[in-house]
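The complex appears here without one of its protein chains, the remainder shown in place.
Chain naming follows the written order as A and B, and within any one chain the residues start at number 1.
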(Lines give C-alpha, C1' and ligand atoms only; values in the text may rest on other atoms or scores of the structure.)
Protein backbone atom coordinates (compact mmCIF):
# COMPACT_ATOMS: atom_id res chain seq x y z
CA UNK A 1 0.00 0.00 0.00
CA UNK A 2 2.11 2.82 -1.31
CA UNK A 3 0.01 5.75 -0.10
CA UNK A 4 0.39 4.59 3.51
CA UNK A 5 4.17 4.29 3.10
CA UNK A 6 4.35 7.75 1.57
CA UNK A 7 2.30 9.28 4.40
CA UNK A 8 4.43 7.40 6.90
CA UNK A 9 7.57 9.06 5.56
CA UNK A 10 5.89 12.49 5.67
CA UNK A 11 4.96 11.88 9.29
CA UNK A 12 8.43 10.61 10.11
CA UNK A 13 9.96 13.78 8.68
CA UNK A 14 7.51 16.05 10.52
CA UNK A 15 8.10 14.29 13.84
CA UNK A 16 11.87 14.50 13.32
CA UNK A 17 11.59 18.24 12.69
CA UNK A 18 9.62 18.79 15.90
CA UNK A 19 12.18 16.79 17.89
CA UNK A 20 15.17 18.56 16.36
CA UNK A 21 13.52 21.91 17.03
CA UNK A 22 13.12 20.99 20.71
CA UNK A 23 16.86 20.28 20.75
CA UNK A 24 17.69 23.65 19.24
CA UNK A 25 15.42 25.43 21.73
CA UNK A 26 17.12 23.61 24.62
CA UNK A 27 20.49 24.81 23.39
CA UNK A 28 21.76 21.30 22.65
CA UNK A 29 24.75 20.64 20.45
CA UNK A 30 24.53 19.01 17.02
CA UNK A 31 24.50 15.51 18.45
CA UNK A 32 21.69 16.28 20.87
CA UNK A 33 19.61 17.77 18.07
CA UNK A 34 20.11 14.69 15.88
CA UNK A 35 19.24 12.32 18.73
CA UNK A 36 16.10 14.23 19.70
CA UNK A 37 14.97 14.35 16.06
CA UNK A 38 15.60 10.63 15.62
CA UNK A 39 13.93 9.39 18.81
CA UNK A 40 10.90 11.60 18.27
CA UNK A 41 10.46 10.14 14.79
CA UNK A 42 11.05 6.46 15.56
CA UNK A 43 10.50 6.15 19.33
CA UNK A 44 6.82 5.24 19.16
CA UNK A 45 7.15 2.56 16.49
CA UNK A 46 10.24 1.13 18.12
CA UNK A 47 8.53 0.79 21.49
CA UNK A 48 5.57 -0.88 19.76
CA UNK A 49 7.84 -3.41 18.03
CA UNK A 50 9.65 -4.08 21.33
CA UNK A 51 6.33 -4.88 23.02
CA UNK A 52 5.15 -7.02 20.10
CA UNK A 53 8.48 -8.86 20.13
CA UNK A 54 8.93 -8.04 16.42
CA UNK A 55 12.69 -7.54 16.59
CA UNK A 56 14.83 -5.91 15.33
CA UNK A 57 12.29 -3.06 15.05
CA UNK A 58 11.10 -1.55 11.76
CA UNK A 59 13.75 1.19 11.75
CA UNK A 60 16.59 -1.33 11.84
CA UNK A 61 15.02 -3.30 9.02
CA UNK A 62 14.48 -0.38 6.63
CA UNK A 63 17.16 2.22 7.15
CA UNK A 64 15.23 5.00 5.47
CA UNK A 65 13.60 5.41 8.89
CA UNK A 66 17.06 6.31 10.23
CA UNK A 67 18.43 8.34 7.29
CA UNK A 68 15.37 10.50 6.82
CA UNK A 69 15.01 11.75 10.43
CA UNK A 70 18.76 12.34 10.69
CA UNK A 71 18.80 14.34 7.45
CA UNK A 72 15.75 16.39 8.48
CA UNK A 73 17.27 17.07 11.91
CA UNK A 74 20.53 18.21 10.34
CA UNK A 75 18.52 20.56 8.13
CA UNK A 76 16.66 21.98 11.14
CA UNK A 77 19.98 22.46 12.93
CA UNK A 78 21.57 24.27 9.99
CA UNK A 79 18.55 26.35 9.04
CA UNK A 80 16.94 26.82 12.44
CA UNK A 81 16.62 30.58 11.88
CA UNK A 82 13.90 29.82 9.37
CA UNK A 83 12.14 27.29 11.58
CA UNK A 84 9.62 29.67 13.17
CA UNK A 85 8.33 30.40 9.66
CA UNK A 86 7.53 26.75 9.03
CA UNK A 87 6.30 25.95 12.54
CA UNK A 88 2.63 26.42 11.73
CA UNK A 89 2.62 24.58 8.41
CA UNK A 90 4.52 21.81 10.18
CA UNK A 91 1.51 21.20 12.43
CA UNK A 92 -0.40 19.95 9.38
CA UNK A 93 2.29 17.47 8.46
CA UNK A 94 2.50 16.46 12.10
CA UNK A 95 -1.24 15.72 12.05
CA UNK A 96 -0.79 13.60 8.92
CA UNK A 97 1.98 11.72 10.71
CA UNK A 98 -0.16 11.19 13.77
CA UNK A 99 -3.03 9.70 11.77
CA UNK A 100 -0.70 7.46 9.78
CA UNK A 101 1.24 6.25 12.82
CA UNK A 102 -1.99 5.33 14.62
CA UNK A 103 -3.24 3.37 11.62
CA UNK A 104 0.06 1.52 11.24
CA UNK A 105 0.39 0.82 14.97
CA UNK A 106 -3.18 -0.33 15.57
CA UNK A 107 -3.14 -2.36 12.35
CA UNK A 108 0.09 -4.11 13.28
CA UNK A 109 -1.21 -4.91 16.77
CA UNK A 110 -4.39 -6.42 15.29
CA UNK A 111 -2.35 -8.51 12.88
CA UNK A 112 -0.39 -9.82 15.91
CA UNK A 113 -3.71 -10.89 17.50
CA UNK A 114 -3.47 -8.40 20.36
CA UNK A 115 -6.81 -7.74 22.12
CA UNK A 116 -8.88 -4.60 21.49
CA UNK A 117 -7.65 -2.49 24.43
CA UNK A 118 -4.05 -3.44 23.75
CA UNK A 119 -4.42 -2.65 20.03
CA UNK A 120 -5.80 0.82 20.77
CA UNK A 121 -3.00 1.47 23.26
CA UNK A 122 -0.27 0.26 20.90
CA UNK A 123 -1.69 2.48 18.16
CA UNK A 124 -1.76 5.50 20.46
CA UNK A 125 1.75 4.67 21.65
CA UNK A 126 3.01 4.53 18.07
CA UNK A 127 1.68 8.05 17.59
CA UNK A 128 2.75 9.60 20.86
CA UNK A 129 5.67 7.81 22.54
CA UNK A 130 8.31 9.54 20.40
CA UNK A 131 7.10 12.90 21.66
CA UNK A 132 7.06 11.63 25.24
CA UNK A 133 10.69 10.49 24.99
CA UNK A 134 11.59 13.84 23.42
CA UNK A 135 10.09 15.67 26.39
CA UNK A 136 11.66 13.37 28.99
CA UNK A 137 15.09 13.87 27.40
CA UNK A 138 14.46 17.62 27.41
CA UNK A 139 13.64 17.39 31.12
CA UNK A 140 10.02 18.47 30.72
CA UNK A 141 6.73 16.93 31.76
CA UNK A 142 5.52 15.31 28.54
CA UNK A 143 3.35 17.74 26.61
CA UNK A 144 0.63 15.22 25.81
CA UNK A 145 -0.02 14.74 29.49
CA UNK A 146 -0.84 18.36 29.99
CA UNK A 147 -2.53 19.74 26.93
CA UNK A 148 -4.80 19.45 23.97
CA UNK A 149 -6.56 16.80 22.01
CA UNK A 150 -3.49 14.94 20.82
CA UNK A 151 -3.41 11.55 22.40
CA UNK A 152 -7.20 11.62 22.51
CA UNK A 153 -7.29 11.76 18.73
CA UNK A 154 -5.11 8.63 18.71
CA UNK A 155 -7.37 6.82 21.16
CA UNK A 156 -10.43 7.78 19.15
CA UNK A 157 -8.82 6.63 15.91
CA UNK A 158 -7.59 3.37 17.35
CA UNK A 159 -11.00 2.60 18.82
CA UNK A 160 -12.67 3.33 15.49
CA UNK A 161 -10.21 1.07 13.72
CA UNK A 162 -10.71 -1.82 16.16
CA UNK A 163 -14.50 -1.48 15.79
CA UNK A 164 -14.39 -1.39 11.99
CA UNK A 165 -12.04 -4.38 12.09
CA UNK A 166 -14.51 -6.27 14.27
CA UNK A 167 -17.25 -5.37 11.75
CA UNK A 168 -15.07 -6.91 9.01
CA UNK A 169 -14.69 -3.64 7.08
CA UNK A 170 -11.99 -4.19 4.44
CA UNK A 171 -8.54 -3.16 5.68
CA UNK A 172 -7.85 -0.47 3.10
CA UNK A 173 -11.15 1.29 3.71
CA UNK A 174 -10.61 0.96 7.45
CA UNK A 175 -7.10 2.47 7.17
CA UNK A 176 -8.44 5.37 5.14
CA UNK A 177 -11.39 6.16 7.44
CA UNK A 178 -9.25 5.94 10.57
CA UNK A 179 -6.41 8.07 9.26
CA UNK A 180 -8.82 10.74 7.99
CA UNK A 181 -10.70 10.87 11.29
CA UNK A 182 -7.52 11.22 13.39
CA UNK A 183 -6.14 13.93 11.10
CA UNK A 184 -9.45 15.82 11.00
CA UNK A 185 -9.91 15.61 14.77
CA UNK A 186 -6.38 16.83 15.36
CA UNK A 187 -6.69 19.74 12.94
CA UNK A 188 -10.05 20.77 14.43
CA UNK A 189 -8.48 20.64 17.90
CA UNK A 190 -5.69 22.96 16.75
CA UNK A 191 -8.12 25.28 14.96
CA UNK A 192 -10.57 25.58 17.85
CA UNK A 193 -8.11 25.10 20.68
CA UNK A 194 -9.96 22.14 22.18
CA UNK A 195 -8.65 20.57 25.34
CA UNK A 196 -9.48 17.74 27.73
CA UNK A 197 -10.91 18.37 31.20
CA UNK A 198 -8.56 18.57 34.18
CA UNK A 199 -9.36 17.45 37.69
CA UNK A 200 -10.36 20.52 39.70
CA UNK B 1 -2.80 -20.33 42.24
CA UNK B 2 -5.85 -18.18 42.65
CA UNK B 3 -4.78 -16.29 45.79
CA UNK B 4 -1.71 -14.94 44.01
CA UNK B 5 -3.82 -13.79 41.06
CA UNK B 6 -6.27 -12.10 43.40
CA UNK B 7 -3.49 -10.31 45.30
CA UNK B 8 -1.93 -9.34 41.98
CA UNK B 9 -5.12 -7.56 40.92
CA UNK B 10 -5.33 -5.78 44.28
CA UNK B 11 -1.76 -4.59 43.84
CA UNK B 12 -2.40 -3.56 40.24
CA UNK B 13 -5.36 -1.45 41.36
CA UNK B 14 -3.42 0.15 44.23
CA UNK B 15 -0.46 0.99 41.98
CA UNK B 16 -2.82 2.47 39.36
CA UNK B 17 -4.43 4.66 42.02
CA UNK B 18 -1.04 6.00 43.16
CA UNK B 19 -0.07 6.77 39.55
CA UNK B 20 -3.35 8.45 38.73
CA UNK B 21 -3.10 10.50 41.91
CA UNK B 22 0.36 11.73 40.84
CA UNK B 23 -1.24 12.83 37.57
CA UNK B 24 -3.98 14.75 39.37
CA UNK B 25 -1.45 16.44 41.64
CA UNK B 26 0.63 17.48 38.62
CA UNK B 27 -2.44 19.07 37.07
CA UNK B 28 -2.49 16.71 34.10
CA UNK B 29 -5.54 16.28 31.91
CA UNK B 30 -7.65 13.12 31.81
CA UNK B 31 -5.33 11.40 29.35
CA UNK B 32 -2.24 12.11 31.42
CA UNK B 33 -3.95 10.73 34.52
CA UNK B 34 -4.94 7.52 32.70
CA UNK B 35 -1.43 7.06 31.28
CA UNK B 36 0.28 7.61 34.63
CA UNK B 37 -2.11 5.20 36.34
CA UNK B 38 -1.56 2.58 33.67
CA UNK B 39 2.24 2.76 33.47
CA UNK B 40 2.59 2.74 37.24
CA UNK B 41 0.50 -0.42 37.42
CA UNK B 42 2.02 -2.38 34.54
CA UNK B 43 5.43 -0.74 33.96
CA UNK B 44 7.42 -3.05 36.21
CA UNK B 45 5.99 -6.30 34.88
CA UNK B 46 6.24 -5.10 31.29
CA UNK B 47 9.91 -4.19 31.65
CA UNK B 48 10.54 -7.62 33.23
CA UNK B 49 8.85 -9.41 30.33
CA UNK B 50 10.82 -7.30 27.84
CA UNK B 51 14.10 -8.34 29.48
CA UNK B 52 13.05 -11.99 29.68
CA UNK B 53 12.01 -11.87 26.02
CA UNK B 54 8.54 -13.15 26.99
CA UNK B 55 6.64 -11.09 24.42
CA UNK B 56 4.03 -9.73 24.08
CA UNK B 57 4.13 -8.93 27.82
CA UNK B 58 1.59 -10.19 30.36
CA UNK B 59 -0.64 -7.11 30.05
CA UNK B 60 -1.15 -7.64 26.33
CA UNK B 61 -2.00 -11.30 26.90
CA UNK B 62 -4.61 -10.78 29.63
CA UNK B 63 -6.38 -7.48 29.10
CA UNK B 64 -7.69 -7.26 32.64
CA UNK B 65 -4.26 -5.75 33.38
CA UNK B 66 -5.20 -2.90 31.05
CA UNK B 67 -8.91 -2.50 31.90
CA UNK B 68 -8.46 -2.52 35.64
CA UNK B 69 -5.80 0.24 35.91
CA UNK B 70 -7.66 2.39 33.38
CA UNK B 71 -10.93 2.04 35.30
CA UNK B 72 -9.26 2.78 38.63
CA UNK B 73 -7.49 5.80 37.17
CA UNK B 74 -10.75 7.14 35.76
CA UNK B 75 -12.29 6.72 39.20
CA UNK B 76 -9.43 8.62 40.84
CA UNK B 77 -9.79 11.37 38.24
CA UNK B 78 -13.53 11.70 38.79
CA UNK B 79 -13.49 11.35 42.58
CA UNK B 80 -10.12 12.91 43.35
CA UNK B 81 -11.65 15.14 46.03
CA UNK B 82 -12.06 12.03 48.16
CA UNK B 83 -8.58 10.71 47.45
CA UNK B 84 -6.82 12.24 50.48
CA UNK B 85 -9.24 10.24 52.66
CA UNK B 86 -8.14 6.95 51.15
CA UNK B 87 -4.44 7.81 50.81
CA UNK B 88 -3.42 6.14 54.06
CA UNK B 89 -5.49 2.96 53.66
CA UNK B 90 -4.09 2.79 50.13
CA UNK B 91 -0.59 2.33 51.54
CA UNK B 92 -1.66 -1.07 52.88
CA UNK B 93 -2.94 -2.23 49.49
CA UNK B 94 0.21 -0.82 47.94
CA UNK B 95 2.28 -2.97 50.31
CA UNK B 96 0.24 -6.04 49.33
CA UNK B 97 0.90 -5.20 45.69
CA UNK B 98 4.61 -4.77 46.32
CA UNK B 99 4.92 -8.18 47.98
CA UNK B 100 2.90 -9.89 45.27
CA UNK B 101 4.78 -8.25 42.41
CA UNK B 102 8.14 -9.26 43.89
CA UNK B 103 6.99 -12.87 44.27
CA UNK B 104 5.65 -12.99 40.70
CA UNK B 105 8.72 -11.27 39.24
CA UNK B 106 11.35 -13.28 41.08
CA UNK B 107 9.41 -16.51 40.49
CA UNK B 108 9.13 -15.86 36.78
CA UNK B 109 12.85 -15.05 36.51
CA UNK B 110 13.74 -18.30 38.30
CA UNK B 111 11.45 -20.26 35.97
CA UNK B 112 13.35 -18.68 33.04
CA UNK B 113 16.64 -19.96 34.54
CA UNK B 114 18.00 -16.50 35.29
CA UNK B 115 20.86 -16.48 37.83
CA UNK B 116 20.35 -15.46 41.48
CA UNK B 117 21.40 -11.80 41.22
CA UNK B 118 19.37 -11.32 38.06
CA UNK B 119 16.32 -12.98 39.63
CA UNK B 120 16.45 -10.68 42.66
CA UNK B 121 16.84 -7.64 40.42
CA UNK B 122 13.98 -8.64 38.11
CA UNK B 123 11.76 -9.19 41.15
CA UNK B 124 12.65 -5.79 42.57
CA UNK B 125 12.13 -4.22 39.15
CA UNK B 126 8.67 -5.79 38.88
CA UNK B 127 7.79 -4.11 42.15
CA UNK B 128 9.39 -0.72 41.62
CA UNK B 129 9.86 0.18 37.94
CA UNK B 130 6.28 1.34 37.48
CA UNK B 131 6.77 3.93 40.20
CA UNK B 132 10.09 4.99 38.67
CA UNK B 133 8.46 5.59 35.26
CA UNK B 134 5.64 7.49 37.01
CA UNK B 135 8.18 9.81 38.64
CA UNK B 136 10.24 10.29 35.47
CA UNK B 137 7.09 11.22 33.53
CA UNK B 138 6.17 13.64 36.34
CA UNK B 139 9.64 15.18 36.00
CA UNK B 140 10.77 14.19 39.49
CA UNK B 141 13.75 12.27 40.78
CA UNK B 142 12.29 8.80 41.39
CA UNK B 143 11.02 8.54 44.95
CA UNK B 144 12.56 5.14 45.61
CA UNK B 145 16.00 6.58 45.02
CA UNK B 146 15.62 9.08 47.78
CA UNK B 147 13.57 7.64 50.58
CA UNK B 148 12.41 4.83 52.73
CA UNK B 149 12.57 1.08 52.84
CA UNK B 150 10.69 0.40 49.64
CA UNK B 151 13.03 -1.11 47.12
CA UNK B 152 14.99 -2.61 50.00
CA UNK B 153 11.95 -4.66 50.99
CA UNK B 154 11.88 -5.98 47.40
CA UNK B 155 15.58 -6.86 47.47
CA UNK B 156 15.18 -8.60 50.81
CA UNK B 157 12.14 -10.54 49.59
CA UNK B 158 13.76 -11.54 46.31
CA UNK B 159 16.89 -12.73 48.10
CA UNK B 160 14.81 -14.76 50.54
CA UNK B 161 12.90 -16.31 47.65
CA UNK B 162 16.06 -17.23 45.72
CA UNK B 163 17.54 -18.80 48.87
CA UNK B 164 14.40 -20.81 49.66
CA UNK B 165 14.30 -21.89 46.01
CA UNK B 166 17.91 -23.08 46.23
CA UNK B 167 16.95 -25.00 49.40
CA UNK B 168 14.17 -26.70 47.39
CA UNK B 169 11.38 -25.27 49.55
CA UNK B 170 8.06 -25.98 47.73
CA UNK B 171 7.01 -23.09 45.50
CA UNK B 172 3.70 -22.31 47.20
CA UNK B 173 5.27 -22.13 50.64
CA UNK B 174 8.11 -20.05 49.22
CA UNK B 175 5.64 -17.64 47.57
CA UNK B 176 3.74 -17.27 50.82
CA UNK B 177 6.79 -16.67 53.03
CA UNK B 178 8.30 -14.19 50.61
CA UNK B 179 5.13 -12.19 50.07
CA UNK B 180 4.44 -12.01 53.81
CA UNK B 181 7.98 -10.88 54.60
CA UNK B 182 7.96 -8.11 51.97
CA UNK B 183 4.55 -6.87 53.09
CA UNK B 184 5.51 -6.97 56.78
CA UNK B 185 8.82 -5.22 56.19
CA UNK B 186 7.14 -2.52 54.14
CA UNK B 187 4.40 -1.93 56.72
CA UNK B 188 6.93 -1.78 59.56
CA UNK B 189 8.97 0.72 57.55
CA UNK B 190 5.89 2.91 57.11
CA UNK B 191 4.92 2.54 60.78
CA UNK B 192 8.36 3.33 62.21
CA UNK B 193 9.56 5.60 59.43
CA UNK B 194 12.67 3.54 58.66
CA UNK B 195 15.07 4.75 56.03
CA UNK B 196 18.33 3.72 54.37
CA UNK B 197 21.61 5.49 55.11
CA UNK B 198 22.78 8.27 52.82
CA UNK B 199 26.37 9.08 52.00
CA UNK B 200 27.49 11.94 54.26
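Just so it is clear, contacts are C-beta pairs under 8 Å (C-beta built on N, C-alpha and C of every residue); 3 or more make two chains touch, one makes a residue touch a chain.
The structure presented is a predicted model; accordingly, all values stated were derived computationally and were not measured.
Residue in contact with the omitted chain (choice from A:66, A:86 or A:177): A:66. Screening A:30, A:166 or A:180 against the full complex identifies A:30 as the residue touching the chain left out.
Within the set B:27, B:152 or B:171, the residue that contacts the chain not displayed is B:152.
Mapped onto subunit A, the footprint of the missing chain covers residues 23-24, 26-33, 35-36, 38, 46, 50, 53, 55-57, 59-60, 63, 66-67, 70, 77, 80, 136-139. Within the complete assembly, residues 50-53, 112, 114-118, 121-122, 132, 136, 139-142, 144-147, 151-152, 155, 195-199 of subunit B touch the chain that is not shown.
As a working rule, only the chains that are shown with their structure count from here on.
Centre-to-centre separation between subunit A and subunit B, using Cα means, comes to 30 Å.
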